[in-house]
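Have a look at this one before I ask anything.
A single protein chain has been removed from this complex, and every other one stays in its place.
By letter and in written order, the chains are A, B and C; residue numbering begins at 1 in each of them.
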Amino acid sequence: MIKKSIALILIAILFVAIFFTLANDLPFGDNRTTTGVSDKYIYHGVNDTGASNLVTAIVVNYRGFDTLGEVTVLFVAATGVGAVLYNMGRPAGKKRKKTEASLIVRTGSRILFPMMLLFGAYIFVHGHLTPGGGFQGGAVIATAFLFKYVSDTRYHIDHNKFTATESVVGMTFALVGIMGLLLTGYFLFNFLPNGSPGELLSAGIIPIIYVAIGIKVGAELTGILDNMMEVEQ
Amino acid sequence: MILTIAVAILILMMMVFAVYSVETKDLLYAVVGTMAVSLIVSILFYVLQAPDVAMAEAAIGAGISTAVFVIAIKKTERYEHD
Amino acid sequence: MNFYTVLEYIGMFLVFVGALFLFLGALGIFRLPDVYNRLQAGTKATTLGAFGAIIGIGLMRPEWLPKAILIAVFILMTNPISSHALARASYRRGIKLWDRSVVDRYGPYLREKEEKEGKR
Partner (left out) sequence: MVNIDPTLMIGIPLFMGFLIPSVAIVWKNSPRYLAGFTILFNLIASTLLLIRSLNAPVISVLGGWQPPYGIVFVAGPLGSMLALLISSMTMLTWFYLPPHIKEGNETKFYMLFILLMAGATGMVLTGDLFNLFVFTEITSIASFSLLAYSRGKDEKEAVEATIKYMIIGSLSSAFFLIGIALLYGATGTLNMADLASKIPSANHNLVMMALAMIITGLGIEAEMFPLNGWTPDAYTGATHPVSVMFASVVVKAGFFALIRVVFLIFGAATEALQILMIFGLLTLFVGESSALRQTDLKRMLAYSSIGQMGLLLVAFSLNNQTALVGGLYAMLNHAIAKGLLFMAAGSFIFALGTRDISALNGMGKRMPVTSALFTIGAFSIMGLPFFGGFISKIVIIAGSMQAGTEGMLVAILILSASLIELVYFLRVVHRIWMREPEDDSRLKEAPFTQMFPMIVLAAFVFLMGIYPQAFFKVLIPAAQELLRGLGTMIGGA
């Protein structure tokens, strides 16, 4: 009880300090584009990168290296989930019989599953044109697989194929970076032509990278789900 | 003005859900609480003109991670002990 | 009055109807007595409501019409399937019907099926 109240008081003090500092010194919604690097992104982004979606321009082109790192973080985290679950072992007994999903759900999943995959692919293929990108598209693809798992109790992904896909697309990303280094002397340099902004085939290396990220994220999140589902069986 | 009030209400709701999901002993309800937080956050991102982030938050925060939590709770225990 | 203005008025009407149905659906979720009745309101009314609103927007902005139709078809498929799965799951978990419910066809069917499987 005492511990809890001390913690609460500390949190309250911290909250007040942070709140007032932020409210006084970092006014919300101020126009600060002139002070930092953001004006370059905003005013030259489309010309520099050829991507009409500026968020993508920053995420994949200006700061593409961070994105390579984030993809690695997700990759490592997916492996880590596998490691923890592998060591936790299988809790013995208590194997509940799974109820088969009804006919309606099964039929619906047959029709909806490809549509969901298509939607995910749409999001990451159009990442440089419209809101969205590899991470979002990948998450949608993983949701599609989650749906498949729910609707069909016997469904399983093929681990080897998923691992192979994952590593091939991951290597694609790294290779694009290394190719940039070999061709121009800068890692992850945009060595393809920018094209005209707004078209599907534009923005240089961004579509390649986003397709790779989308597939990779989808495969990894599905892998996490699969690990969670399978630990008991 | 209306937008500001709406945002304020959303933030307030978010805080309520967050506190609820920390405090409740039923982990399934806590997961629902975090899902609600994610949903509100994604609406807020949309209002603040970051649709990319809003999509990611909706798909990952409210979709996948909720599923992962629910599966984890199903495999372990539903109620928290002291 | 040209063609697009007419379309816009039709669209407005559809959005209005859709909003009305959505409101009724929300009211139903609050007012109805048990899970199954609430699912009725939450599915039928809101599907129609969302359908109306989306198609209405599509008519108001004809360049969005194809996307709007796609979204509407998607909702038309997902919404009933998910409520069906919810209702079935809650019945199997043993959530009771409202005590003034009139008919329950699923219960006898389930018992019959269990007996059949028990014999096998």
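Basically, a contact is a pair of C-beta atoms (placed from the backbone, for glycine too) under 8 Å apart; a residue touches a chain by one contact, two chains touch by 3 or more.
All values derive from a computational prediction rather than experimental measurement.
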Considering the entire complex, write down the shown chains that touch the omitted one.
-> A
Option from A:6, A:118 or A:175 whose C-beta touches the chain left out | A:175
Touching the missing chain, which residues of chain A?
-> 17-18, 21, 24-26, 32, 35-38, 40-41, 61-66, 68-70, 72-73, 75-77, 79-80, 82-84, 86-89, 160, 163-164, 166-168, 170-171, 173-175, 177-178, 180-181, 184-190
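To be clear about the criterion, only the chains that are shown with their structure count from here on.
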Using mean C-alpha positions as chain centres, tell me how far chain B is from chain C in Å, no decimals.
-> 24
Using mean C-alpha positions as chain centres, tell me how far chain A is from chain C in Å, no decimals.
-> 31
Distance between the centres, which are taken as Cα means, of chain B and chain A, whole angstrom = 18
Using the touch rule from the top of the page, what residues of chain A touch 2 or more other chains?
-> none
Contacting residues of chain B [partner chain A, same complex] = 50-56, 59-60, 63-64, 67-68, 71-72, 75
Tell me, which parts of chain A touch chain B in their complex?
-> 53, 55-56, 91, 123, 131-133, 135-136, 139-140, 142-143, 146, 221, 224-225, 228-229, 231-232
Within the complex, chain C is touched by chain A residues 99, 101-102, 104-105, 108, 111-112, 115
